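Contents: one structure, followed by commentary.
For this depiction, one protein chain was excluded, whereas all remaining protein chains were kept in their positions.
Let's look at subunit A:
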Amino acid sequence: MTKAERREEQEKQRAAKAAVQPEGGSSGGKGGGQQQKKTPQPGTQAAESNAPRTPQVAHSSRGAPDASSVPTEKRANEPAGPPPVPTHSRLFPHLRLPKANILASASVAGTSKAEIHTSILRLALQFSSFKITGGNARCIATLTALKSVINSYTTPQGTTLSRHLMTYLSPQISHLVAARPMSASMGNAIRWLKYEVSVLSIDLPEQNAKDFLCERIDTYIRDRITVADRVIEDHAMEKIRDGDVVLTYARSSSVERVIKAAHEAKIQFSVVVVDSGPLFEGKSLIATLPPDLSVTYVLLPSLSPILPTVSLCLFGAHSLLANGALYSRAGTASVAMMARERNIPVLVCCETYKFSEKVWGDGVTHNELAPTTSASAPVPTVSLEHINLLYDLTPASYITAVITEVGLIPPSSVPTVLFRQGVTAAQGL
């Protein structure tokens, strides 16, 4: 969209804002998630999903771009559509389901839907419907989308790109977070991007700055993800021997690459894919594995009889915390615990950009809920709720080693690696 168009839009929004201001103000505040009744006008919603970029009813409070943070927060807590069951679990009231109608929620009062870029709208929809999952995939998709956002950005008069771009990007990112909580990988990448923007020279011409940023993003994806994965592949392959039985849980892009590479290297091994609901990602892993590789598919409850045959466990990671704990797909902790009990080595494939400075003691305080997709599950009612936690926390004591692009390290060395990266990361904060 051109600059002129956006101007025009903003003007419209400003006018609309004046009209709806009181209503928008009252809908904010924490704990507002339980209020299900407060849905946007149905007519608007339908129109919005057809033409997401048309700001027919703009509830924006965005006069000045730097006023963005407040409305965005409001929108994050805004109820999602009119589902019959609560989006908040009774047992875990701090967790919520991803918004089914993220497109509509963007137009809820107090937000600046018009400001959200098409690519971000599309991505948010893909996130909330679990079309794009996995730390690496989500991070790459986010960075790629942000690249197109940066490309369509124009610096307003009287400010500079390095000072203003982030205020333009923030609502875009918030929209993604509203669709589904940010993954650790995205968080680290965005923090890095913020740092990159902040150190841009003021004197750099706008187009050059944008080109430079896009190039940096490409480099980040290449160095921290693509090449890192290739190095991890090599390191992990050294640990797979002829005759091994490699166990993996659910689906991880890094583990998938390792298995394929080891198979291509003619290592004679077989694979046990352990899987579980609600996502059953193991099925899609099996679909991508070479057909001549011997694979056994078991569900989590049948793990213990299969375990005596296993010689190595390979897991992917959502994030690796500073205390060495692994935050990964729910079920990983049980598998790791049982494997460790039998002295089976537990290896985690994790690029260092997924390392997190956080320390969590359990997998409950921070988690995500997934919707139930299984048809055989009982229908949720007011008194019956489904809880599908997406992640769990594997303590460091169940992990033998972490395979990273800096080599095999014990989980206790995560802080060492973090510290070495810390210099730039801290600057980026």
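Here is the rule we use: a contact is a pair of C-beta atoms (placed from the backbone, for glycine too) under 8 Å apart; a residue touches a chain by one contact, two chains touch by 3 or more; residues count from 1.
Basically, contacts and distances are computed from a predicted model.
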item	value
Which of "E2 ubiquitin-conjugating enzyme", "Small ribosomal subunit protein mS33", "Translation initiation factor eIF2B subunit alpha" or "Gamma-tubulin complex component" matches, in UniProt, the chain that is not displayed	"Translation initiation factor eIF2B subunit alpha"
Hidden partner chain, touching residue among A:Thr155, A:Thr226, A:Ser270 or A:Ser284	A:Ser270
Hidden-chain contact residue, picked from the options A:Thr118, A:Thr167, A:Thr226 or A:Thr296	A:Thr296
Contact partner of the left-out chain, one of A:Val245, A:Val258, A:Val273 or A:Leu300	A:Val245
Residues of subunit A in contact with the chain not shown	231, 234-235, 239, 242-243, 245, 268-270, 272, 294, 296, 306, 308-309, 312, 343, 345, 347, 400-401, 406-410, 412-413, 415-417, 420
